[in-house]
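Input: one structure, supplied below.
Only a single protein chain was left out; the remaining protein chains are all shown in position.
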Amino acid sequence: MNKSSLTELTHIKTKLMRHITIILIFMAVPFIAMAQPGQPVEQWTGKTILLIGAHPDDDSYSMGTLAMLNANGNDIYIAILTTGNVGTQDPDLGMMDLALIRKQEEQAALATMGIPLDHYINLGYDDGMLEYENAKEVVAKLVRLIRTIRPDVLFSFDPGKGSQRWHKADHRASSYLSADAARAAMWPLMFQGQITVEGLEAHTIPEYMLYDSAEEDVNTWVDITEWEERKVEALTKYVSQFSSGWYDYKGPELSPEEEKEVKEQLRGWIHQHQDGVPVEGFRYYTGLPDDLGR
Amino acid sequence: MNKSSLTELTHIKTKLMRHITIILIFMAVPFIAMAQPGQPVEQWTGKTILLIGAHPDDDSYSMGTLAMLNANGNDIYIAILTTGNVGTQDPDLGMMDLALIRKQEEQAALATMGIPLDHYINLGYDDGMLEYENAKEVVAKLVRLIRTIRPDVLFSFDPGKGSQRWHKADHRASSYLSADAARAAMWPLMFQGQITVEGLEAHTIPEYMLYDSAEEDVNTWVDITEWEERKVEALTKYVSQFSSGWYDYKGPELSPEEEKEVKEQLRGWIHQHQDGVPVEGFRYYTGLPDDLGR
Amino acid sequence: MNKSSLTELTHIKTKLMRHITIILIFMAVPFIAMAQPGQPVEQWTGKTILLIGAHPDDDSYSMGTLAMLNANGNDIYIAILTTGNVGTQDPDLGMMDLALIRKQEEQAALATMGIPLDHYINLGYDDGMLEYENAKEVVAKLVRLIRTIRPDVLFSFDPGKGSQRWHKADHRASSYLSADAARAAMWPLMFQGQITVEGLEAHTIPEYMLYDSAEEDVNTWVDITEWEERKVEALTKYVSQFSSGWYDYKGPELSPEEEKEVKEQLRGWIHQHQDGVPVEGFRYYTGLPDDLGR
Amino acid sequence: MNKSSLTELTHIKTKLMRHITIILIFMAVPFIAMAQPGQPVEQWTGKTILLIGAHPDDDSYSMGTLAMLNANGNDIYIAILTTGNVGTQDPDLGMMDLALIRKQEEQAALATMGIPLDHYINLGYDDGMLEYENAKEVVAKLVRLIRTIRPDVLFSFDPGKGSQRWHKADHRASSYLSADAARAAMWPLMFQGQITVEGLEAHTIPEYMLYDSAEEDVNTWVDITEWEERKVEALTKYVSQFSSGWYDYKGPELSPEEEKEVKEQLRGWIHQHQDGVPVEGFRYYTGLPDDLGR
Amino acid sequence: MNKSSLTELTHIKTKLMRHITIILIFMAVPFIAMAQPGQPVEQWTGKTILLIGAHPDDDSYSMGTLAMLNANGNDIYIAILTTGNVGTQDPDLGMMDLALIRKQEEQAALATMGIPLDHYINLGYDDGMLEYENAKEVVAKLVRLIRTIRPDVLFSFDPGKGSQRWHKADHRASSYLSADAARAAMWPLMFQGQITVEGLEAHTIPEYMLYDSAEEDVNTWVDITEWEERKVEALTKYVSQFSSGWYDYKGPELSPEEEKEVKEQLRGWIHQHQDGVPVEGFRYYTGLPDDLGR
Partner (left out) sequence: MNKSSLTELTHIKTKLMRHITIILIFMAVPFIAMAQPGQPVEQWTGKTILLIGAHPDDDSYSMGTLAMLNANGNDIYIAILTTGNVGTQDPDLGMMDLALIRKQEEQAALATMGIPLDHYINLGYDDGMLEYENAKEVVAKLVRLIRTIRPDVLFSFDPGKGSQRWHKADHRASSYLSADAARAAMWPLMFQGQITVEGLEAHTIPEYMLYDSAEEDVNTWVDITEWEERKVEALTKYVSQFSSGWYDYKGPELSPEEEKEVKEQLRGWIHQHQDGVPVEGFRYYTGLPDDLGR
């Protein structure tokens, strides 16, 4: 290292020095991780936010919060691992049809939330097969994304109890892969090619908003009263995923009656938590990604 | 799809339409899943039931219930993933010997419960190695089984807390693989070859009886008082797996003394739960397989 | 088997017969596994102990206990899966540099505890990548180690709730791989080549001290009051893993001021549990490895 | 083995003894393998024949020979590894459409050759992806097929020079997987589960007809003059794979003009070898499958 | 497919129709593939050219040709799979150092040939490990590259005899992965996510220049007399890969004496073929990528 002029790397050092008050962090010792955001989520502004999910609609858990954050001047990116190309019972839809439909639905939902379409990234994996893809490669791609977007906050399926008990395999996979990627992204010596030949820099995500957590793990409830209708509107875009569209997709438009019924049901579902106040619950975490699961 | 005559697929649609009252199901939203069977297990009849386990004796958790269900006119299939061919400390038994012995033991136990021998399926994997097999292929095989047998109820190791904490690796694998297969089986676009070239149809399993659950997760206790002796009799067939047979297998017959002692111990073990009433505990679940783990 | 002279195997049988009072063990039935050691850890002597961890410093959870056990006449081996070669933010350290530094740190810590350097085994995997290595091969190596060292007690990351929730991926991997290896090691028919061509024998580890458990799972607290300073001294060796060394490694020596500050912080951390009494907490388990996770 | 009554296995021994004149075969020594069939292919009768290919049309290399053999009283099975579900440039065809079309085409071609439809097996893998499937599992399935059908002759892509040089990846994969399966099928101790729990027996295929060989490796030319028109007729069934059907599939029927033109081109292609005599060339091999590639 | 408006896909059809004179191509029939370019390489202009190699210096086989093509108005892209980060015997160079050095060397060589630096793509894999990476993922990345750059000509290690016999494992891997990617890129139904969510289109590469072929397979010799000095100059940039730099790297500059000696040796090596005329030999191929290896 003393020989080649590694100027590309040296400024990383300077940058890292700012954090130098942290002591003893990488020795294998337990920390108290459960916490609430120092600054209420409602007051966040100027942050770069990355959400990672498995399917084009996994932002549903966070839509109110995302719409609010977007309105408050935060920069939001949505990265989805699969195209959602098997989620239908309509025998007239093939995989490519469904992928295109779900891409359009996701884009429509994002537009409703005010998120720019070029902030939507889809990694293109086949729906339902994430568990069988090569984990090292998926993590490498997420690490690249993290090192490029350099988020202040990561929204992810909670890799805690919520995803340990099996439910949807892709969700479980998404939670673990995201957490593994958050960890790996901070080490310059991991996935070195991204740093040496692509010119990226290691990046440590400091804050986490974990969604779909076990009820008892939720430590942060975001009041989305003002954003409820926006969320209902956005959810209504996923026509292929509910009602008759799931069995017999007839295009992105609902009939007025069907739209009315769907929205009412959605409102009921949104209100089901916290005594009628519409909220979204998260497990907030701040600290090194290594302890994210505690 | 508008071109080729896909008559093989179109009747699936008609069939699915019957379920059309379900709304919003595939959007990523939480449901309250914990429940008890609408109809008591003791009254079930005419159902097709599939049990998936890792070893030829993993039906032990459910033997009383299975004997009862069989007597009540339900159709029971037992699918075991491995041959059980390493589970011995007897140095005189090789892998093929043990596989044959355990096959005979399992068949004897099934006969005791009244289950026809051609309802026993063994996928032939090596014992203790399930964790290292190709998950996609094992799931594909289980999906084929589900699409062929088309069960109303799946008995499986609980992919919940019970199998998250490590115990027997094959059990953990069995629980996850079964749940992943139950999920995949319902999507016509997953493992398409089974549908296009084999002529099978997608199948959604509506009810689940999960065994070996964490105590706090059990929501359904089946009283097996009447079936206790049948269960004891069936368990006694697994000679290679207990007592002296584990160290020094001498054939499928026990001496009268040994048989007496073994049965007494088995009765004691069966009685250990629920104040002396012999029961078998399950986590019952009904709903889409995607939320099975909640 | 009746033909070839398998004298290498027959004495295993005699040895196993000593355990013959165990009945019914391998049938798939639940046991109450949570327990405390019959003999207090403080009184253990003459035992062979193997610790498996992921990084050269994962013995930190157990250093007081290990120092005590070593002093009391037990034989201690430390097996670490990775070289720890990516755990730095110092841009001037390459992977080989860091591996060498961490090897020296680990050896210095072991010397402080009195553990002979030739009792340190490192399997040489790359740090942070354990999750992506071939599980069957890693387990095979750990099985070989267990069959060679033949420990009475295994210290391991707890493959229970503590490592199910994601934190450091290598720790999670280490906990599962160790448990899987403990299980496989007892079966002569698994990883047969070690027995037939290497001449090893199957080995069943009877006792387990699981570290980094969930708080509620800890059932055994070891008072390390007498060994606290030894532990502080040992921890101080991991210079690359704390303080300024993590950003800008300047060699194995700390300045007197830095050393003083580090040690004070370490003492504070050690005291944080159990009302000021310095302890190390474990989930103790005894029984067949198959039920280790209960 | 001396203990359990392994009557299922003992008659294998008697059967194998018939071959006992072979000496020294499994020592690692080279043999002269290149040969011609003792009995001309034209005179074969009463043989069980298995063809393994990658796509539904890979029997094209052998159609004249197969039609002749079928007419001469041989029993022919066609096993295809993939559904052929990506081989189109028609944007209106999805994967399931194409799989169904190619199944119908293959069945129509087989009917033309007189081969019963239930002698067609398709393993259902995705077209173009064979190289990335789990080789051990694919081989296991082919071994099961071989042990069930128990062929006297295997038709397969030549795993010799012809498939070493890269052309179609699925063909290369098919050649190696078939050869590996032929080898494994003969050993009772490989894929034991098929023997112990499924009750199959090991099987050694004695003769091989390898197609798509390198020109210089062909040692057997079969004169198909009498079967030429049958072959042309069968080839004409693969409408999706040629002419306009490849870009714009309009159903299984060709217009009279198109059919006439296609058949003429096919005749021209069939005549291109051996001075205008229509032939099919093979590398014939007889001996242990281990030396198949020489 | 009849339902959703797949306008993104339909224009592909129109484009493909131009090739419609091709008949019978995808039936499994042999073609005579060995050929020479219709238009001499020296006259090529306006073509888009993609070279795929394993290491940053694998363009060495083609440097004269590339320099000429670049000067003649063709658009050249160089894609290298690994960073070349282990190819040194200098103990003072770590992996990141070497990756940076070799990136600079490659860029310097490209500049010498006149190729723009932003036409250099490096996939960032570790040197020497390509054989062990996930083939499906590497192919997917190359397919994306092909569908993005849409080359008229692919330069690649020859996946023929030259790379079948083992030499450098990365080269062998590179040849097969490139050929597999060329094939996959043409099918819209393969790696669908690139088409549905990324908006790319399938692409069929029509011409191939395969380098490092077996001598007897070379069918096209390009006279690089005019470009010889340019090639020597470019080769001289790879200082870390020859002479003293391989053992003891002292920076990108050579001493005048060393430079002189190196260049003389390089000239000698370039002249070694074809009676003193400096040439570069290729196996040229045109046709569907499926038959590339013949």
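A, B, C, D and E label the chains in the order they appear, each numbered from 1.
Throughout what follows, a contact is a pair of C-beta atoms (placed from the backbone, for glycine too) under 8 Å apart; a residue touches a chain by one contact, two chains touch by 3 or more.
Quick caveat: nothing in here was measured; it's all calculated off a predicted structure.
Here one chain is not drawn; of B:96, B:143, B:182 or B:195, the residue touching it is B:96. Within the complete assembly, E:265 is the residue of E:74, E:265 or E:286 that touches the hidden chain. When you scan C:101, C:181 or C:222 for touch with the missing chain, the hit is C:101.
Of the candidate positions E:58, E:106, E:223 or E:290, contact with the hidden chain is made by E:58.
Along chain D, the points of touch with the absent chain fall at residues 1, 6, 9-10, 12-13, 16-17, 19-20, 23-30, 135-136, 139, 159-161, 164, 175-176, 179-180, 183-184, 187-190, 202, 290-294. Where chain B meets the chain that is not shown, the touching residues are 94-97.
Where chain E meets the omitted chain, the residues involved are 53, 55, 57-58, 60-61, 85-95, 98, 128-129, 131-132, 164-169, 171, 212, 235, 238, 241-244, 246-248, 262, 265-266, 269.
Rule of thumb we're sticking to: only the chains that are shown with their structure count from here on.
Between the two copies, chain A and chain D, the Cα superposition rotates by 180°, quoted to the nearest 5. The distance from the centre of chain A to the centre of chain B, each centre being the mean of the chain's C-alpha atoms, comes to 35 Å.
Measuring from the averaged C-alpha position of chain B to that of chain E gives a distance of 53 Å.
In chain E, the residues that touch at least two other chains are 1-2, 6, 9, 94-97, 136, 188-189.
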